[in-house]
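Note that one protein chain of the assembly has been removed; the remaining protein chains are unaltered in position.
Take a look at chain A:
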Amino acid sequence: MAQNVGAPNKEPSDGYQLRVVQEVLLALLAKEASHGYQVRARLQLALGPLAEALNAGQVYVTLNRLEKAGLVSAERVGQPDRPDRKVYELTRAGRTRVLEWLGDTSWPKPAPAEFHLKLVAAAAAGLADPERLVADQRHALLAGLAAAQRAALTEPDGSVAGLLLEGVVLRLEADLRWLDTCAQYWTSRKAR
């Protein structure tokens, strides 16, 4: 699903994430020509505690790639006593890409199919007890929910990063409800 929206620089393993980071950086540059550190600061503000997950170098590496791909142009600005800094600006192609991304309604990471098939295959081959798999998955999602919720509760009122954390919490809640439904199904199959 996620890969079908025309990603020119797809990487074999983590292309999806990388593609999104590219579009995000392009979009964050759309406001005005900026230094890499300004782009990074905007990203950190939007993500709050989640910004830890991005490694610091990734912004600069990605900006270089975008420059090579012709989606941004870079102008060197000299600084006394320090190496030159680059000021990045969207090109016309970069702006087009941002608009495409904004209009793309494919929803990231639809996970249920993989887990569902895991349960079906495990049950069919007798590889594992689906109920056990559901229970283990539930532990993992609950731990994730606790982490996301604690982070959300410590964000100040009106924090933009809190909005993202709330999204994570709501999504995990829905996933947990689905796991309960899975558990009921596989328990009743076993009882038969």
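Here is the rule we go by: a contact is a pair of C-beta atoms (placed from the backbone, for glycine too) under 8 Å apart; a residue touches a chain by one contact, two chains touch by 3 or more; residues count from 1.
Here is the rule we use: contacts and distances are computed from a predicted model.
Going by its UniProt record, the hidden chain of the complex is named "ABC transporter ATP-binding protein" among "Phosphate-specific transport system accessory protein PhoU", "Molybdopterin synthase sulfur carrier subunit", "ABC transporter ATP-binding protein" or "Aspartyl/glutamyl-tRNA(Asn/Gln) amidotransferase subunit B". The residue touching the chain not shown here, chosen from A:77, A:142 or A:160, is A:142. Interface note: of A:32, A:52 or A:114, the residue touching the hidden chain in the full complex is A:52. Residues 14, 16-18, 20-21, 47, 49-55, 58, 108-109, 135, 138-139, 142-151, 153, 164-165, 168-169, 171-173, 176 are the ones on chain A that touch the missing chain.
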